[in-house]
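One chain of protein is taken out of this complex; the other chains stay put.
Should a chain be cited, it is by its letter among A and B, assigned in written order, with residues numbered from 1 in that chain.
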Amino acid sequence: MNLSAILLLAAGLFCVGVYGLLTRRNAIGILLSVELMANAVNINLVAFSANSGSPLGQVFALFTMAVTVAEVVVGLAILILLFRSRGGVLVDAAQELKR
Amino acid sequence: MSPISLALVALLVPFGMALLLVLAAPLRRAGWPAAWLSVLAAAISLGASLSLLAHQVRNTGSLSLLEQPWLPHAGRSLVTVGVQVDGISASMAVIVTLVAFCVQVFSLGYMAAEPKADLGRYFTYHSLFIFSMLALVFAPNMLQFFAGWELVGLTSYLLIGFYYRKPSAARAAVKAFWITKFADMGLLLGVILLFAATGGFSWEARVDPAAITLLTLLIFVGVMGKSAQFPLHVWLPDAMEGPTPVSALLHAATMVAAGVYLLVRASPLFAQAELTLEVMTWIGAITAFGAACIALVQTDIKKVLAYSTCSQLGYMVAALGAGSVLGGFFHLMTHAFFKALLFLGAGAVIHAVHSNELSAMGGLWRKLPLTAITFIIAALALAGFPGLAGFFSKDLILEAIFEEQRWGPYALLMAAAFLTAFYMSRVVFLAFFGAPSEAASRAQPSPWSMRLPLIVLAIPSLGAGLLAWSFAELQGLPYQLHLGPTGLVASVLGLSGIVLAYLVYARRSIPLSAFASLAPIGASIRSAPIDRLYQALYAQGALRVAALIAYIDRYLIDGLMNLSAWLTIVGGRRLRQVQTGNVRDYVLVLVGALILLSAWSVIQ
Partner (left out) sequence: MIAALGFGIIASVLMLAAIRVVSSPDLVRSVLWLALVLVMTAVLFLTLSAPFLAGIQLLLYTGGVITLMLFGVMLTSRQAGVEIRNEIGAISPAVLFSTILFGIMGGAIYRSSDALPRPAFASAPAPDTEALGRAFLTEHMLSFELLSVLLLAAMIGAIVLARRRDFGAPEPAPPSERTARADEETRS
C-alpha cells in the first residue's frame, strides 16, 4: 500500500468535506461535512503512524476523535437551542451579525 | 556707574514705566500722573544717556559690550541680546532721549485738552517708544536690531493712529504700518541672508562677494521704507494725522532716522557692496530733490515739514552711499534737532490758530515771538545758513559726493539745497509775517511747557556745528573742515532761495503767476500718482494673490479633506457589505484563507 495513495485519498476526502461545508445550508449538513474532514485527518495520521512505526500518530488520532465527538455533541446541543428559538436550522437564517 | 549699567538704565527705565502704565490701568486712566511719570522716566533715560556720552568722550574709542546668550543651538548660543556701547550708540542715545524728553514736555502743554484716559495712553506709548528705539540703538547684532526695529514700527502705528476714532487717522496708521512692514520683509530677508552667509548676525561680518550685494540691497529696502525714501515715501505725509509732537518725535528725529542709523551701524557690510552704494546715492539724491519739489506746493504746514524730512533723509542716504559715514550721521544729528524744533514750533502755531493750513496763519511773530525766533533759527539751520548746524553737516555731504565724482546726485542735491531754502522761507514768511488771518489775530501765546523745549532744542541747532570735531572723534572718523567751492556754491544757492521766497511771498513783487509754467510739474510730482499705483498694485496684486490662496484653500485643501471624507464613507459602505451576516459567506472566506495558507506553506 502506497503511502502517497492513502494521503491522496485523505486529501480527497477532506476536499469533499470542504465542498459540503460550503454548500450545505442545513446546520446538520455542515456538521456532517465537518465529520468528513475530521475523518480525513484521522486517516492521514494513522497512515503516517503505520509508516513510521511510531505510535504517536495513533495517539493523536485518538485525541482528535475524542475532541471531534465532543464538538459534535455541543454543536448539536446548540442546534437544538437554535431550533427551539426560531424553528428552523437553516444557517442562512442566522443574520444577527449583519447589523 | 559703568557704561553698561548706564545703558541698561536708559533702556529699561522707560520700559518699566511703559509696563507699569500698561498693567496699572487706573493709573493710566488718571491721565496726569501717567504723564508726569513718563516724563520722569524720559528724564532719567536722558540723564543716563548724557552720562554715557560723557564717559565715551573721556575714553574715546572704548567699546563696552554686554551679551546675554539667548537661543541655544548646537551647543552654543544662536542669538545674543545685550547692549553695545560705543561712540555711535552713545551719540544716538543722546539724540533720541533728548528729543523724546523735549517732545514729552511739549506734549504736557499741547495735549492738555485731551481726555484723561487718552492722555495716559499717549504717554504709555511714548515710554514704549523710547525703549524700542534704544533697544535698536544699543543692539549688538542685527537680530536684536531687527526686534527693536519692529517694535518701533508698532509704536509708530500706535502713535499715528492715536486719534483712532478719526477714519483718516486710522487709515494713515495702517498705511504706514503696511508700507514699512513690506519694507521690513526686505530687511528680514537681508538678515536671514546674513545668517546664511556668515552663521551670525554681527555688524562687522565679512561676507562673500556673491551674496553681499543682494544682502545689502535687501537691507536697504528696509531702510527705504522706514526712512521714507522714494518710492516708499508715501506713508510719511499721511502720517501727519498723528498729534504734532508725535510727528516731531517719530517722523523728524528718531524713527525715520532709524533707517539711517542702520546704514551707519552696518557700514562695514555696505562698504563691501559697490553696487548697493551706487544705488543708495542715486535714490537718496532723487528723493532729496523730488521731496523738496513736492514740499514747495503744500499748503499744510505739517506736510511741508514731512516732505522736508523725506528730502533731508535723502541727503543722509546719499551721503552714506558716497561712503561718508560721518556726513550721514552728523546730518542725522543736526537734522534731528532742528527738524524736531520745526515740528514743535509748528505745533505751537497750530495750537494757537487751531489749524494746520498756512492760510490760517500770518503775522504771528507779534503773538508768538519766542516761537517765531526759534522757528526761524531752525529754518535757517535747515537751509544751511552758514554758521548754523545744518551748514556743516550739509557741507560734509556735498563734499563727499563731490569727491566721489557722482555728478548726477551732486547736481540734484545742490538743486535740492536751493529748493529747501526756498520752501522753508516760504513757510516762515507766510506763517510769521504778512497780514494775519482771522484765526491768527486771535492767537494766544503758548504755555511754558510748550516754549521751554523750543529753547532747549534751539541751542544745538545753533551750535552743533562746533561739535563736529568731537563728534567725529567719537566715531573714530577723520574730520576736516573744508571750506571749498562746494560750500560756497551751496551757501549762495541757499541765500538766493531765501531771497526769492522773500520776493515772492513777503514783498509780493514777483507774482505767483510767474511760476505758472511750472505748475504742471508740481501737480505731476505730487504723491497722488504713486499712491494710485500702490493702490492698483495692492488691489490687483495683493488681493489677487489672496484670492488665489483662498481658492486653493477652499477647493484644493478643503477638497482634499472632503475627498478623504468621501472615500472613508464610500469605502466604509462597501466594506460593510462584506459583513453579510451570512455565516456561509464567512465560512467561504475561512476556507479561502486556508487555501492561501496551505499554498504558501507548500511553496515554502
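One rule holds for everything that comes next: a residue touches a chain if its C-beta (ideal position, glycine included) is under 8 Å from a C-beta of that chain, and two chains touch if they have at least 3 such contacts.
What you see is a predicted model, and the numbers here were worked out from it, not measured in a lab.
Residues of chain B in contact with the chain left out of this view: 584, 588, 591-592, 594-595, 598-599, 602. Although one chain is not shown, part of chain A still touches it, namely residues 1-9, 11-20, 22-29, 31-33, 35-36, 39, 42-43, 46-47, 49-59, 61-63, 65-67, 69-74, 76-81, 83-90, 92-93, 95.
The rule is simple: only the chains that are shown with their structure count from here on.
One simple way to say how far apart two chains are is to compare their mean CA positions; for chain A and chain B this gives 92 Å. Chain B contributes residues 579-584, 586-588, 591 to its touches with chain A in the complex.
Note for the complex: chain A touches chain B at residues 18, 21-22, 25, 30, 91-92, 94-99.
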